[in-house]
Each structure stands twice: as C-alpha cells, then as structure tokens.
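Okay, here's the structure, questions in a sec.
Every protein chain but one is kept in place in this view of the complex.
Chain nomenclature is as follows: A and B, assigned in order of appearance, with residue numbering initiated at 1 for each chain independently.
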Amino acid sequence: MNLNPLRRKCFLKQVVDISDAKVSSNPEDTLITYSLGSCIGVSAYDPVCKVGGMLHYQLPSSKQDAPGGTVRNPLMYADTGMEIMLKKMFSLGAEKKRIKVKIAGGAQMLNDNDFFKIGKRNYTVIRQLLWKNGMFIDGEDVGGDAPRTLSLAIQDGTVTVKSRGEEKTL
Amino acid sequence: MQNTCESLLTESLSEALETMAFIMVMPPAEEPAAPQEAVQVTMQFTGPKSGTVELMAGKDFLIAMAANVLGVDPGEEEAQAKGVDAFREILNTTCGVLLPKLASSPADVFNVTLPEDESFVGPEHWHKFVSQEGAVVLDADGSPLACRLVIR
Partner (left out) sequence: MAYKILVVDDSATMRALIKRTLTMSGLEIERLCEAGSGKQALDLLTKESVDLILADINMPEMNGIEMAEQVLANPATCRIPVVVVSTEASQTRIQELKTIGVKGFIHKPFTPEQIRDAVVEILGACHAEHV
C-alpha cells in the first residue's frame, strides 16, 4: 500500500498527450487529454471491470501515412490507435460488448486552412471504425470551432468535456 | 438559381453519404478518370417543385459504399451484391434531405418515385452525363461521383 500522500496524488491525473493513449484499471486515476482541436479524444470504459482507456489521435488513417509500410506513430491515427488502445483494455479484462465509447473534438479550428476538413474526417472515421467493429458511440461533443479537454474517471466512468470555461458530462 | 441548386444537391448528397456510408465528398483536385462500369440512379419528385435527381458512379465505388453501410469488407459477397441497392438508397436519402430545402414551408408535401437504376459499360456514358447542364462532379474519398438536379 502506498501511504505517501504526495506520491498518491501524482497518480490521480494521467495525462494523455497528442498522438498518445493510456489505459488504466486504477480507480484513483483520471485520464485526461488537453488541446483537442480537430483531433479526436476517445474515452472507452468497461463499467463491469472498471477498465478505462483514452486515445488522442490527430489523423483518420495510418494507410495515408504509410501505405503498406511501417507506421511511425500508430497512436497518431484513428485506426491503429483504436486497435492498440482496445487491445490493452482487453488485456486488463475489458469486453468489447460492455465498453462505452464517448468522444470529443473534431472541431474546425478557425486558424487552420481546413480544405481537407480534418476535424470532420476524424469524426467520420471513428464512426466508421466503431460501426465496423459492432460498437456504438454512447456520448459525443464534436464539431464547432472551440478546443476541448476530455477526462475519464476510472472509478465510475464519468466522462467530462471542458470547453471555453464550460464543463459538461457526456 | 443553377448554382443554388447545385450547392443544395451537393450538401444533401454529402449529408447522406457521411451519415450512412462514412464517405466524405469534396471538389476534385483535377478531372477524374471516367469509370469503366458506371451505374446511374434516378428519382423523380412532384410537389411545390417538381423535377429529377440523378447520381452516377463506378461499380467499385458502389461496392465500397455498400461495404461501409453494412459494416463489412468490400470483398464480402454481401457488399458485392448490394452495391446498386445501396446507391439507390443513398439517392433516396439525398432526396429526403434535399426536398425540404426546396420547399417553401415545412408543411409542403412532395411525392417521390422509387429510385431506378441503369448500368453502363464504357466511359462515354459518364462523359455524356457530366457534360449536361447542372451536372456536378465530386471526389468521394478518391472515387468519382457525379450528381445532377433538374427542376422542371
């Protein structure tokens, strides 16, 4: 048992960086990701075994980056990132049919030259991936032009989105 | 008026494809190659405004689209078999999004026909279709897709 309060506090907030994913079964953890613009933050949680994961991806598909080759950072993309995150969750006991997926981001940032509609593409591709894998989106806060912060409390699966000073539960 | 019709149709087709088939459309960077085997689907509507909506695309695109709608791989028999049916349904859905935009009131009633399809072999039908007035060519995730709205 870790009785050092300072050390314990360090464990509370697990920051998921851009092009990163984290998985936890520690009820004291909160997974959090900042600066979601056109990127998408995916929160996945199995309420039975209380295993949660969070992915912050930047682009829709690894196939565009490395057609047939090696993907440099698979967590940068929706397809490879989701595969890695879900496999880690399964290894901790999560089951696909129980996982609740909630997403945030996919904005069209005003300072971007958004000819390719990256935010919208990021949203469309996660919908497609989940549909093909037999999973639903159980909550979302997407689109618009504001940056977002997404967090997931492992203890009870509460997912919160903060944007422009306002906070809401998905 | 023609530009308005074109943009209303493109918006409606985009919404139908994005929501049901996870496919995004955009203006093509350059003129796309004509599909060798193309399918045209057509639907007519009558009401406060009357006319026709037509779509044309290659068979490979139809199969990829059906696979997306069904959540299967394009190589699966189900996707291969349902390409044309999925395209008819995308046209039907496009009309469902488009017609309220043509209406003058939310109470307006339109009657629509069932979508009809016709298959063509060879690029000449594609060229003929896209050279008509009001035809719009789009890039649908790398595949050519053409659409046309005619209001009588």
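A few notes on this one:
Keep this in mind: a contact is a pair of C-beta atoms (placed from the backbone, for glycine too) under 8 Å apart; a residue touches a chain by one contact, two chains touch by 3 or more.
In this text the structure is predicted, and so the values were computed from the model without any measurement.
Annotation for chain A: contacts to the undisplayed chain at residues 97, 127, 131, 134-138. Chain B residues in contact with the hidden partner, per the touch definition given at the top, are 15-16, 19-20, 66, 69-71, 78, 82, 85-86, 88-89, 92-93, 95-97, 99-100, 103, 106-110, 112, 114.
The rule we apply is simple: only the chains that are shown with their structure count from here on.
Residues 18, 22-24, 26, 68, 71-72 of chain B are the ones that touch chain A when the two sit in their complex. Note for the complex: chain A touches chain B at residues 115-117, 120-121, 124-125, 127-128, 131-132, 134.
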